[in-house]
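Left out: one protein chain. Kept in place: all the others.
Just so it is clear, A and B label the chains in written order, and each chain counts residues from 1 on its own.
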Amino acid sequence: MTGFLVEALSWALILAGAFFTIVGALGLMRMPELFTRMHAASITDTLGATLLILGMMLQAGASLVALKLLFILLLFFATGPVVTHALAQSALHARVEPELAEDRRARAAEPPGDGRQP
Amino acid sequence: MRIVSLAGFLFAFWLVLSGHYTAMLVAAGAVCAILCALAAVRMRIADAEGHPIHLFVGALTYFPWLAWEIAKSAWAVTKVVLDPKLPISPTMTVVKASQRTPLGVNIYANSITLTPGTITVGVSGNDLTVHALVRDGAIDLEGGGMDRRVSQFEGSA
Partner (left out) sequence: MFATAAAAILVALVLAVTRAVKGPTVFDRVLAANSVGTLAILLLAVFGFLTRRPEFLDIGLTYALLNIIGTLAVLKFFRHGDLAYDVDEERKP
């Protein structure tokens, strides 16, 4: 019974991970410019990878394989933000500016409670 | 204390990656772990910032919370990507980081980047410049819920 439950859970996790992986790549294609594309790519990096690896860990059971998968996941989580941040910094440095619907930077500088007017 | 813990972690890492447990290989692993820990001391990265053992207890509750936040915001971004109209409203904002140490600010900035939909573009002092995919993401961050959670994690030592 537990064997069946574990099997079903790992099926669900792997299928969900595959879905989010494709969604991330689709977003990479559909988004209009660099900064919005980075948001889409981070779905693949975080949720897609996590679900796939958790599913595979359930298949592997308690073994060295599962620990290695965990290391790969931790590596993703440690390096993902570093790469994204470096990419954003280099892009801004090269004057690739994001297209904005709204820039709240000036508003954030004001003290709170000042923004009563619409 | 910190050096011993670092060497212990490196040795465990060796054991997991190798999978062979003959006396020769385990001894070689121990020697390598100690040498790497000493090299880290010489490079001055085995300090409270490079190997923050004082945060381990807080991490046990912080990372599950962060994972849940990531899942929630990833689902929100997924809905945006799959929407035929692509309802994005890219927004730049500045949020204050109320953490006391550079390590705390770093944890906050990386947590923002890890959650899909928000990216830390720049850091200067305690001000983080954040790019958000939709306006609501920026407004949520300005509310400061994540900032308070990170500060609590930082102060849990």
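Rule of thumb we're sticking to: a contact is a pair of C-beta atoms (placed from the backbone, for glycine too) under 8 Å apart; a residue touches a chain by one contact, two chains touch by 3 or more.
Just so you know, these numbers come straight off a predicted model, no measurement behind them.
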{"item": "Shown chains touched by the chain that is not drawn here", "value": "A"}
{"item": "Subunit A, residues in touch with the chain not shown (by the definition above)", "value": "10-11, 14-15, 17-19, 21-22, 24-26, 28-29, 34, 37-38, 41, 44-45, 48-49, 52-53, 55-56, 59-60, 65, 68-69, 71-72, 75-76, 79, 82-83, 86-87, 89-91, 93-94, 96"}
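Convention: only the chains that are shown with their structure count from here on.
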{"item": "Interfacial residue positions of subunit B with respect to subunit A in the complex", "value": "13, 16-17, 19, 67, 70-71, 74-75, 77-78, 81-82, 86, 88-95, 109-110, 113-122, 129, 131, 133, 135, 138, 142"}
{"item": "Subunit A - residues contacting subunit B, complex", "value": "20, 23-24, 26-27, 30-32, 35-36, 38-40, 42-43, 46-47, 50, 64, 67-68, 71, 77, 80-82, 84-85, 88-89, 92, 98-105, 107-109"}
